[in-house]
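This view holds just a subset of the chains, kept in their places.
As written, the chain order gives the labels A and B, with residue 1 at the start of each chain.
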Amino acid sequence: MTPFDALRRVPTATITTMLLKKGIRHCWMNGAMPLAAGYPRVVGAAFTLRFVPVREDLATPESWAKPISTRAAIEAMPEGCIAVADAMGVATAGIFGDILVMRMARRNVTALVTDGVIRDKVGVLAAKLPVWCQGTAAPASVNGLTFVGWNEPIACGGCAIFPDDVIVADDDGAVVIPKDLVDFVAAEGEEHERYESWVVSEVERGVPLPGLYPPNDDAKARYAAWKAKRS
Amino acid sequence: MTPFDALRRVPTATITTMLLKKGIRHCWMNGAMPLAAGYPRVVGAAFTLRFVPVREDLATPESWAKPISTRAAIEAMPEGCIAVADAMGVATAGIFGDILVMRMARRNVTALVTDGVIRDKVGVLAAKLPVWCQGTAAPASVNGLTFVGWNEPIACGGCAIFPDDVIVADDDGAVVIPKDLVDFVAAEGEEHERYESWVVSEVERGVPLPGLYPPNDDAKARYAAWKAKRS
(Lines give C-alpha, C1' and ligand atoms only; values in the text may rest on other atoms or scores of the structure.)
Protein backbone atom coordinates (compact mmCIF):
# COMPACT_ATOMS: atom_id res chain seq x y z
CA MET A 1 0.00 0.00 0.00
CA THR A 2 1.39 3.41 -0.94
CA PRO A 3 1.54 6.21 1.60
CA PHE A 4 -1.25 7.95 -0.33
CA ASP A 5 -3.46 4.87 0.01
CA ALA A 6 -2.73 4.77 3.72
CA LEU A 7 -3.49 8.48 4.13
CA ARG A 8 -6.88 8.01 2.52
CA ARG A 9 -7.79 6.06 5.70
CA VAL A 10 -6.36 8.58 8.17
CA PRO A 11 -8.61 11.46 9.21
CA THR A 12 -7.19 14.97 9.04
CA ALA A 13 -7.80 15.24 12.78
CA THR A 14 -5.35 12.38 13.34
CA ILE A 15 -2.84 13.80 10.87
CA THR A 16 -2.63 17.04 12.85
CA THR A 17 -1.86 15.06 16.00
CA MET A 18 0.88 13.10 14.23
CA LEU A 19 2.42 16.35 12.95
CA LEU A 20 2.32 17.82 16.46
CA LYS A 21 4.67 14.98 17.50
CA LYS A 22 7.15 16.60 15.09
CA GLY A 23 6.52 20.06 16.51
CA ILE A 24 4.31 21.22 13.62
CA ARG A 25 1.25 23.17 14.74
CA HIS A 26 0.55 25.11 11.53
CA CYS A 27 -0.83 22.46 9.20
CA TRP A 28 -4.61 22.97 9.05
CA MET A 29 -5.82 25.58 6.60
CA ASN A 30 -8.14 28.04 8.26
CA GLY A 31 -11.16 28.76 6.08
CA ALA A 32 -10.84 25.84 3.68
CA MET A 33 -13.95 23.79 4.42
CA PRO A 34 -15.92 21.40 2.20
CA LEU A 35 -18.25 23.23 -0.21
CA ALA A 36 -20.66 20.30 -0.07
CA ALA A 37 -21.32 17.38 2.26
CA GLY A 38 -20.29 13.88 1.37
CA TYR A 39 -16.95 14.28 -0.33
CA PRO A 40 -14.59 11.32 0.11
CA ARG A 41 -11.30 12.04 1.86
CA VAL A 42 -8.86 13.21 -0.84
CA VAL A 43 -5.07 12.96 -0.96
CA GLY A 44 -2.73 14.55 -3.51
CA ALA A 45 0.44 16.47 -4.14
CA ALA A 46 0.00 20.23 -3.88
CA PHE A 47 -0.08 22.27 -7.08
CA THR A 48 0.02 25.87 -5.86
CA LEU A 49 -1.63 28.98 -7.29
CA ARG A 50 -0.87 32.49 -6.12
CA PHE A 51 -2.95 35.67 -6.14
CA VAL A 52 -2.08 39.18 -4.93
CA PRO A 53 -4.57 42.04 -4.45
CA VAL A 54 -6.31 43.60 -7.39
CA ARG A 55 -4.41 46.17 -9.41
CA GLU A 56 -7.10 47.74 -11.57
CA ASP A 57 -4.90 48.06 -14.67
CA LEU A 58 -3.94 44.37 -14.52
CA ALA A 59 -6.87 42.53 -13.01
CA THR A 60 -9.29 42.72 -15.92
CA PRO A 61 -11.23 40.21 -17.98
CA GLU A 62 -8.55 40.80 -20.65
CA SER A 63 -5.90 39.37 -18.30
CA TRP A 64 -7.57 35.98 -18.67
CA ALA A 65 -5.90 35.60 -22.08
CA LYS A 66 -2.37 36.29 -20.84
CA PRO A 67 0.37 33.64 -20.55
CA ILE A 68 0.30 33.95 -16.77
CA SER A 69 -3.37 33.29 -16.19
CA THR A 70 -5.54 30.93 -14.24
CA ARG A 71 -6.35 29.24 -17.58
CA ALA A 72 -2.70 28.50 -18.31
CA ALA A 73 -2.17 27.28 -14.76
CA ILE A 74 -4.95 24.73 -15.13
CA GLU A 75 -3.34 23.32 -18.26
CA ALA A 76 -0.12 22.83 -16.23
CA MET A 77 -1.80 20.79 -13.50
CA PRO A 78 -0.72 17.14 -13.45
CA GLU A 79 -3.34 14.42 -13.13
CA GLY A 80 -4.11 13.59 -9.49
CA CYS A 81 -2.75 16.78 -7.99
CA ILE A 82 -4.66 18.93 -5.53
CA ALA A 83 -4.73 22.57 -6.58
CA VAL A 84 -4.16 24.89 -3.60
CA ALA A 85 -4.85 28.56 -4.14
CA ASP A 86 -3.58 31.41 -1.98
CA ALA A 87 -6.40 33.95 -2.14
CA MET A 88 -5.16 35.77 0.98
CA GLY A 89 -8.45 34.85 2.62
CA VAL A 90 -10.35 37.28 0.38
CA ALA A 91 -14.04 36.40 0.59
CA THR A 92 -15.45 38.87 -1.92
CA ALA A 93 -14.10 37.53 -5.23
CA GLY A 94 -14.54 33.95 -6.42
CA ILE A 95 -11.19 32.61 -7.57
CA PHE A 96 -12.75 30.06 -9.94
CA GLY A 97 -16.21 29.54 -11.44
CA ASP A 98 -17.98 26.64 -13.02
CA ILE A 99 -16.12 26.61 -16.34
CA LEU A 100 -12.64 26.55 -14.83
CA VAL A 101 -13.66 23.90 -12.34
CA MET A 102 -15.17 21.79 -15.14
CA ARG A 103 -11.88 21.96 -16.99
CA MET A 104 -9.97 20.90 -13.86
CA ALA A 105 -12.31 17.95 -13.40
CA ARG A 106 -11.81 17.04 -17.04
CA ARG A 107 -8.03 17.05 -16.48
CA ASN A 108 -8.46 14.66 -13.53
CA VAL A 109 -7.35 17.07 -10.88
CA THR A 110 -8.28 15.52 -7.51
CA ALA A 111 -9.59 18.60 -5.70
CA LEU A 112 -9.40 22.37 -5.28
CA VAL A 113 -8.44 23.87 -1.92
CA THR A 114 -8.37 27.60 -1.14
CA ASP A 115 -8.66 30.09 1.71
CA GLY A 116 -10.78 32.18 -0.64
CA VAL A 117 -14.15 31.54 -2.23
CA ILE A 118 -15.57 30.19 -5.47
CA ARG A 119 -18.35 31.55 -7.68
CA ASP A 120 -21.13 29.95 -9.78
CA LYS A 121 -21.81 27.64 -6.85
CA VAL A 122 -24.50 25.61 -8.60
CA GLY A 123 -22.27 24.97 -11.60
CA VAL A 124 -19.23 24.18 -9.46
CA LEU A 125 -21.21 21.56 -7.56
CA ALA A 126 -22.43 20.11 -10.86
CA ALA A 127 -18.84 19.76 -12.07
CA LYS A 128 -18.24 17.16 -9.31
CA LEU A 129 -14.75 18.37 -8.45
CA PRO A 130 -14.44 18.33 -4.64
CA VAL A 131 -13.78 21.86 -3.38
CA TRP A 132 -12.59 23.10 0.04
CA CYS A 133 -13.09 26.86 0.37
CA GLN A 134 -14.43 29.64 2.57
CA GLY A 135 -17.70 30.00 0.73
CA THR A 136 -19.16 31.64 -2.35
CA ALA A 137 -19.20 35.09 -3.91
CA ALA A 138 -20.59 36.30 -7.21
CA PRO A 139 -17.69 38.49 -8.44
CA ALA A 140 -14.87 37.07 -10.53
CA SER A 141 -11.30 36.87 -9.24
CA VAL A 142 -10.36 40.02 -11.16
CA ASN A 143 -12.79 41.97 -9.02
CA GLY A 144 -10.44 41.68 -6.09
CA LEU A 145 -7.38 39.64 -7.02
CA THR A 146 -4.51 39.55 -9.51
CA PHE A 147 -3.21 36.12 -10.48
CA VAL A 148 0.61 36.00 -10.45
CA GLY A 149 1.80 32.44 -10.87
CA TRP A 150 1.87 28.76 -10.00
CA ASN A 151 4.12 26.24 -8.30
CA GLU A 152 5.65 28.71 -5.92
CA PRO A 153 5.56 28.58 -2.12
CA ILE A 154 2.28 30.10 -0.95
CA ALA A 155 0.27 30.97 2.12
CA CYS A 156 -3.11 29.29 2.46
CA GLY A 157 -5.30 29.69 5.53
CA GLY A 158 -2.38 30.50 7.81
CA CYS A 159 -0.19 27.63 6.53
CA ALA A 160 2.88 27.61 4.34
CA ILE A 161 2.40 25.33 1.32
CA PHE A 162 5.34 24.32 -0.84
CA PRO A 163 4.91 22.62 -4.21
CA ASP A 164 4.83 18.83 -3.70
CA ASP A 165 3.83 18.99 -0.08
CA VAL A 166 0.94 16.55 0.35
CA ILE A 167 -2.59 17.73 0.94
CA VAL A 168 -5.29 15.68 2.69
CA ALA A 169 -8.85 17.00 3.02
CA ASP A 170 -12.03 15.64 4.57
CA ASP A 171 -15.02 16.80 6.64
CA ASP A 172 -12.77 18.48 9.20
CA GLY A 173 -11.01 20.56 6.53
CA ALA A 174 -7.69 20.46 4.72
CA VAL A 175 -4.20 19.80 6.06
CA VAL A 176 -0.73 20.01 4.56
CA ILE A 177 1.96 17.40 5.25
CA PRO A 178 5.55 18.51 4.52
CA LYS A 179 6.75 16.07 1.89
CA ASP A 180 9.54 14.68 4.09
CA LEU A 181 7.02 13.67 6.75
CA VAL A 182 4.55 11.83 4.54
CA ASP A 183 5.85 8.34 5.33
CA PHE A 184 5.96 9.06 9.06
CA VAL A 185 2.43 10.42 9.13
CA ALA A 186 1.04 7.57 7.05
CA ALA A 187 2.58 4.91 9.27
CA GLU A 188 1.86 6.52 12.62
CA GLY A 189 -1.58 7.60 11.52
CA GLU A 190 -2.68 4.08 10.76
CA GLU A 191 -1.61 2.78 14.14
CA HIS A 192 -3.28 5.74 15.86
CA GLU A 193 -6.55 4.99 14.06
CA ARG A 194 -6.40 1.38 15.21
CA TYR A 195 -5.89 2.50 18.78
CA GLU A 196 -8.75 4.99 18.62
CA SER A 197 -11.11 2.36 17.25
CA TRP A 198 -10.35 0.25 20.35
CA VAL A 199 -10.92 3.30 22.58
CA VAL A 200 -14.31 3.85 20.96
CA SER A 201 -15.29 0.29 21.79
CA GLU A 202 -14.21 0.82 25.39
CA VAL A 203 -16.20 4.06 25.69
CA GLU A 204 -19.20 2.29 24.26
CA ARG A 205 -19.08 -0.21 27.10
CA GLY A 206 -18.87 2.63 29.64
CA VAL A 207 -15.18 2.94 30.46
CA PRO A 208 -14.27 6.47 31.70
CA LEU A 209 -11.60 8.37 29.78
CA PRO A 210 -8.99 9.01 32.49
CA GLY A 211 -6.51 6.16 32.21
CA LEU A 212 -7.94 5.12 28.85
CA TYR A 213 -7.22 8.03 26.55
CA PRO A 214 -4.30 8.49 26.87
CA PRO A 215 -3.79 4.96 28.21
CA ASN A 216 -2.25 4.03 31.54
CA ASP A 217 -0.34 0.74 31.83
CA ASP A 218 -3.47 -1.32 32.34
CA ALA A 219 -5.13 0.14 29.26
CA LYS A 220 -1.97 -0.35 27.26
CA ALA A 221 -1.99 -4.03 28.15
CA ARG A 222 -5.63 -4.47 27.29
CA TYR A 223 -5.09 -2.71 23.98
CA ALA A 224 -2.09 -4.91 23.20
CA ALA A 225 -4.18 -7.98 23.89
CA TRP A 226 -7.02 -6.72 21.69
CA LYS A 227 -4.59 -5.93 18.91
CA ALA A 228 -2.90 -9.33 19.15
CA LYS A 229 -6.25 -11.09 18.92
CA ARG A 230 -7.20 -9.09 15.80
CA SER A 231 -4.10 -9.80 13.77
CA MET B 1 -39.49 40.76 -22.23
CA THR B 2 -38.85 43.39 -19.56
CA PRO B 3 -35.35 43.94 -18.19
CA PHE B 4 -36.50 42.32 -14.92
CA ASP B 5 -37.59 39.21 -16.82
CA ALA B 6 -34.23 39.11 -18.57
CA LEU B 7 -32.35 39.55 -15.30
CA ARG B 8 -34.17 36.58 -13.81
CA ARG B 9 -32.14 34.47 -16.29
CA VAL B 10 -28.78 36.12 -15.63
CA PRO B 11 -26.72 34.77 -12.72
CA THR B 12 -25.35 37.28 -10.23
CA ALA B 13 -21.87 36.05 -11.17
CA THR B 14 -22.44 37.28 -14.72
CA ILE B 15 -23.98 40.55 -13.56
CA THR B 16 -20.82 41.42 -11.63
CA THR B 17 -18.76 40.86 -14.76
CA MET B 18 -21.05 43.10 -16.81
CA LEU B 19 -20.78 45.84 -14.17
CA LEU B 20 -16.99 45.54 -14.18
CA LYS B 21 -17.13 46.58 -17.84
CA LYS B 22 -18.51 49.86 -16.53
CA GLY B 23 -15.81 50.15 -13.88
CA ILE B 24 -18.05 49.06 -11.01
CA ARG B 25 -16.37 46.65 -8.59
CA HIS B 26 -18.51 47.27 -5.49
CA CYS B 27 -21.79 45.59 -6.36
CA TRP B 28 -21.88 42.28 -4.45
CA MET B 29 -23.06 42.51 -0.85
CA ASN B 30 -20.63 40.84 1.49
CA GLY B 31 -22.44 38.72 4.07
CA ALA B 32 -25.83 38.54 2.37
CA MET B 33 -26.16 34.84 1.53
CA PRO B 34 -29.27 32.68 1.08
CA LEU B 35 -30.78 31.61 4.41
CA ALA B 36 -31.99 28.39 2.79
CA ALA B 37 -31.14 26.36 -0.29
CA GLY B 38 -33.37 26.34 -3.32
CA TYR B 39 -34.59 29.91 -3.61
CA PRO B 40 -35.32 31.02 -7.17
CA ARG B 41 -33.29 33.95 -8.48
CA VAL B 42 -35.13 37.11 -7.40
CA VAL B 43 -35.16 40.55 -9.01
CA GLY B 44 -36.71 43.73 -7.63
CA ALA B 45 -36.34 47.42 -6.95
CA ALA B 46 -34.55 48.20 -3.70
CA PHE B 47 -36.60 49.43 -0.75
CA THR B 48 -33.99 50.46 1.80
CA LEU B 49 -34.07 50.23 5.61
CA ARG B 50 -31.50 51.86 7.85
CA PHE B 51 -30.27 50.98 11.35
CA VAL B 52 -27.68 52.71 13.53
CA PRO B 53 -26.16 51.25 16.73
CA VAL B 54 -28.25 50.74 19.81
CA ARG B 55 -28.93 53.74 22.01
CA GLU B 56 -30.34 52.20 25.17
CA ASP B 57 -32.93 54.94 25.75
CA LEU B 58 -34.31 54.60 22.21
CA ALA B 59 -33.84 50.98 21.20
CA THR B 60 -36.50 49.37 23.36
CA PRO B 61 -39.52 47.18 22.72
CA GLU B 62 -41.56 50.38 23.21
CA SER B 63 -39.91 51.88 20.13
CA TRP B 64 -41.73 49.32 18.02
CA ALA B 65 -44.90 51.39 18.32
CA LYS B 66 -43.34 54.64 17.12
CA PRO B 67 -44.05 56.25 13.72
CA ILE B 68 -40.50 55.53 12.59
CA SER B 69 -40.40 51.81 13.23
CA THR B 70 -39.74 48.64 11.31
CA ARG B 71 -43.50 48.00 11.43
CA ALA B 72 -44.29 51.28 9.71
CA ALA B 73 -41.57 50.66 7.14
CA ILE B 74 -43.09 47.32 6.18
CA GLU B 75 -46.46 48.97 5.53
CA ALA B 76 -44.69 51.38 3.15
CA MET B 77 -43.11 48.62 1.04
CA PRO B 78 -44.55 48.43 -2.49
CA GLU B 79 -45.51 45.05 -3.90
CA GLY B 80 -42.61 43.34 -5.66
CA CYS B 81 -39.85 45.34 -4.04
CA ILE B 82 -36.79 43.80 -2.42
CA ALA B 83 -36.23 45.14 1.09
CA VAL B 84 -32.53 45.82 1.72
CA ALA B 85 -31.52 46.51 5.29
CA ASP B 86 -28.31 48.20 6.42
CA ALA B 87 -27.51 46.44 9.71
CA MET B 88 -23.86 47.58 9.62
CA GLY B 89 -22.92 43.90 9.48
CA VAL B 90 -24.02 43.39 13.08
CA ALA B 91 -24.37 39.65 13.67
CA THR B 92 -25.68 39.65 17.23
CA ALA B 93 -29.18 41.12 16.82
CA GLY B 94 -31.77 39.79 14.38
CA ILE B 95 -33.23 42.66 12.40
CA PHE B 96 -36.52 40.85 11.72
CA GLY B 97 -38.25 37.78 13.17
CA ASP B 98 -40.98 35.51 11.96
CA ILE B 99 -43.90 37.88 12.48
CA LEU B 100 -42.40 40.77 10.54
CA VAL B 101 -41.31 38.47 7.75
CA MET B 102 -44.79 36.93 7.59
CA ARG B 103 -46.25 40.41 7.17
CA MET B 104 -43.76 41.19 4.38
CA ALA B 105 -44.69 37.97 2.60
CA ARG B 106 -48.35 38.87 2.98
CA ARG B 107 -47.67 42.25 1.35
CA ASN B 108 -46.02 40.49 -1.61
CA VAL B 109 -42.55 41.76 -0.98
CA THR B 110 -40.18 39.73 -3.18
CA ALA B 111 -37.31 39.17 -0.77
CA LEU B 112 -35.34 40.50 2.20
CA VAL B 113 -31.62 41.21 1.86
CA THR B 114 -29.35 42.34 4.71
CA ASP B 115 -25.75 42.33 5.86
CA GLY B 116 -27.09 41.52 9.31
CA VAL B 117 -28.96 38.52 10.65
CA ILE B 118 -32.54 37.41 11.24
CA ARG B 119 -34.12 35.73 14.27
CA ASP B 120 -36.79 33.06 14.76
CA LYS B 121 -35.14 31.09 11.98
CA VAL B 122 -37.70 28.29 11.93
CA GLY B 123 -40.58 30.74 11.65
CA VAL B 124 -38.83 32.85 9.04
CA LEU B 125 -38.30 29.79 6.87
CA ALA B 126 -41.96 28.83 7.32
CA ALA B 127 -43.04 32.28 6.11
CA LYS B 128 -41.59 31.44 2.68
CA LEU B 129 -40.13 34.89 2.05
CA PRO B 130 -36.68 34.40 0.47
CA VAL B 131 -34.01 35.91 2.73
CA TRP B 132 -30.36 36.74 2.06
CA CYS B 133 -28.51 37.45 5.30
CA GLN B 134 -25.41 36.70 7.35
CA GLY B 135 -27.10 34.15 9.60
CA THR B 136 -29.26 33.95 12.67
CA ALA B 137 -29.24 35.36 16.20
CA ALA B 138 -31.79 35.13 18.98
CA PRO B 139 -31.85 38.76 20.21
CA ALA B 140 -34.21 41.31 18.69
CA SER B 141 -32.96 44.28 16.69
CA VAL B 142 -33.33 46.57 19.72
CA ASN B 143 -30.69 44.52 21.48
CA GLY B 144 -28.03 46.03 19.25
CA LEU B 145 -29.61 48.37 16.71
CA THR B 146 -31.78 51.48 16.47
CA PHE B 147 -34.03 51.75 13.42
CA VAL B 148 -33.90 55.24 11.88
CA GLY B 149 -35.71 55.24 8.55
CA TRP B 150 -36.44 53.93 5.09
CA ASN B 151 -35.86 54.83 1.48
CA GLU B 152 -32.59 56.59 2.10
CA PRO B 153 -29.20 55.72 0.61
CA ILE B 154 -27.65 52.95 2.71
CA ALA B 155 -24.60 50.78 3.06
CA CYS B 156 -25.13 47.04 2.81
CA GLY B 157 -22.29 44.54 2.83
CA GLY B 158 -19.76 47.06 1.56
CA CYS B 159 -22.01 48.39 -1.23
CA ALA B 160 -23.88 51.65 -1.60
CA ILE B 161 -27.58 51.05 -2.24
CA PHE B 162 -29.83 53.86 -3.40
CA PRO B 163 -33.62 53.57 -3.42
CA ASP B 164 -34.75 52.16 -6.78
CA ASP B 165 -31.44 50.56 -7.61
CA VAL B 166 -32.20 47.02 -8.75
CA ILE B 167 -31.33 44.02 -6.62
CA VAL B 168 -30.72 40.52 -7.98
CA ALA B 169 -30.04 37.60 -5.63
CA ASP B 170 -29.34 33.92 -6.16
CA ASP B 171 -27.11 31.12 -4.82
CA ASP B 172 -23.98 33.25 -5.20
CA GLY B 173 -25.46 36.07 -3.11
CA ALA B 174 -27.00 39.45 -3.78
CA VAL B 175 -25.90 42.22 -6.17
CA VAL B 176 -27.03 45.77 -6.75
CA ILE B 177 -27.36 47.28 -10.23
CA PRO B 178 -27.40 51.08 -10.36
CA LYS B 179 -30.74 51.92 -11.93
CA ASP B 180 -29.21 53.62 -14.98
CA LEU B 181 -27.32 50.43 -15.87
CA VAL B 182 -30.21 47.98 -15.67
CA ASP B 183 -30.90 47.88 -19.41
CA PHE B 184 -27.21 47.48 -20.23
CA VAL B 185 -26.73 44.66 -17.77
CA ALA B 186 -29.87 42.84 -18.88
CA ALA B 187 -28.89 42.96 -22.55
CA GLU B 188 -25.19 42.17 -22.14
CA GLY B 189 -25.90 39.56 -19.52
CA GLU B 190 -28.13 37.53 -21.81
CA GLU B 191 -25.54 37.44 -24.58
CA HIS B 192 -22.83 36.53 -22.07
CA GLU B 193 -24.93 33.63 -20.80
CA ARG B 194 -25.38 32.35 -24.35
CA TYR B 195 -21.66 32.49 -24.93
CA GLU B 196 -20.88 30.69 -21.67
CA SER B 197 -23.32 27.91 -22.50
CA TRP B 198 -21.36 27.33 -25.72
CA VAL B 199 -18.09 27.35 -23.76
CA VAL B 200 -19.47 24.72 -21.42
CA SER B 201 -20.26 22.48 -24.38
CA GLU B 202 -16.72 22.96 -25.66
CA VAL B 203 -15.19 22.12 -22.29
CA GLU B 204 -17.35 19.04 -22.10
CA ARG B 205 -15.81 17.77 -25.33
CA GLY B 206 -12.31 18.40 -23.95
CA VAL B 207 -11.27 21.75 -25.38
CA PRO B 208 -8.66 23.51 -23.21
CA LEU B 209 -9.49 26.98 -21.88
CA PRO B 210 -6.64 29.07 -23.33
CA GLY B 211 -7.99 30.50 -26.58
CA LEU B 212 -11.53 29.49 -25.69
CA TYR B 213 -12.37 31.57 -22.62
CA PRO B 214 -11.75 34.35 -23.46
CA PRO B 215 -11.98 33.40 -27.15
CA ASN B 216 -9.30 33.87 -29.75
CA ASP B 217 -10.31 34.51 -33.37
CA ASP B 218 -10.85 30.84 -34.13
CA ALA B 219 -13.11 30.38 -31.12
CA LYS B 220 -15.00 33.53 -31.97
CA ALA B 221 -15.70 32.15 -35.41
CA ARG B 222 -16.83 28.80 -34.10
CA TYR B 223 -19.08 30.52 -31.58
CA ALA B 224 -20.57 32.73 -34.29
CA ALA B 225 -21.32 29.64 -36.37
CA TRP B 226 -22.92 27.86 -33.40
CA LYS B 227 -24.99 30.91 -32.61
CA ALA B 228 -26.12 31.31 -36.20
CA LYS B 229 -27.20 27.69 -36.35
CA ARG B 230 -29.24 28.06 -33.14
CA SER B 231 -31.26 31.08 -34.12
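Brief remarks follow.
We adopt the following convention: contacts are C-beta pairs under 8 Å (C-beta built on N, C-alpha and C of every residue); 3 or more make two chains touch, one makes a residue touch a chain.
Small disclaimer: the values here were computed from a predicted structure and weren't measured.
Summary of assembly composition: all chains derive from one sequence, 2 are present in place, and the complete complex in the structure file consists of 6 copies.
Here is the rule we use: only the chains that are shown with their structure count from here on.
Here the CA centre of chain A is 32 Å from the CA centre of chain B.
Across the complex, chain B is touched by residues 54, 60-62, 64-65, 69, 71-72, 74-75, 91-92, 94, 97-100, 102-103, 106, 119-122, 135-140, 142-144 of chain A.
Residues 11-13, 15-17, 20-21, 25, 27-28, 30, 33, 158, 171-173, 175, 196, 199-200, 203-204, 206, 208-210, 213-214, 216 of chain B touch chain A in their complex.
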